[in-house]
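Can you keep this structure in mind? I'll have questions shortly.
As you look at this complex, bear in mind that one protein chain is not there, while each of the others sits in place.
Let's look at chain A:
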Amino acid sequence: MTVKRLQIISWIVIIGCMLIGGLLAIYLIGKETGVYDYELLFPITIGTVGGFLIFLAISRLKKKRNGNVPDFDERSVSLIKKYLMISLYVILFGSGAALIIVYAMGIKYIETGLLMIYLFSLYIILGLGTLVVKRL
């Protein structure tokens, strides 16, 4: 499979996931309030496609400025692999330690909302870290 083909597939998957996420949000809002506002589909689509177009414009500008130099290569892949391997253990043991500390503090229940925030912040940190490591 060529890199170009993989790139197109990943774009389709990302845009698809964003749109599905938007639809899911409409469904959840509807379930909570009883009003299924499908007019929200318009800003969801505009936002997703607009964001994609901005990304395309930035990558075109980058290509113009840097020439045909690729964004990543074998070294970036190996750096990302190392970063993810280290972060796996940090997250695994860090979360375990945090859980033990929280339990020792006398907290017996954790709200699922809090868990969602914790996971979301982990995803953001992992994503940003990967971007930084890729540029090293």
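Methods note: a residue touches a chain if its C-beta (ideal position, glycine included) is under 8 Å from a C-beta of that chain, and two chains touch if they have at least 3 such contacts; residues count from 1.
Going forward, contacts and distances are computed from a predicted model.
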From "Spermidine/putrescine ABC transporter ATP-binding protein", "Transcriptional regulator", "Anti-sigma-W factor RsiW" or "Thiazole synthase", the hidden chain's UniProt protein name: "Transcriptional regulator"
Sole touch to the unshown chain from A:W11, A:Y36, A:F55 or A:F72: residue A:F72
Residue ranges of chain A at the interface with the undisplayed chain: 66-76, 135-136
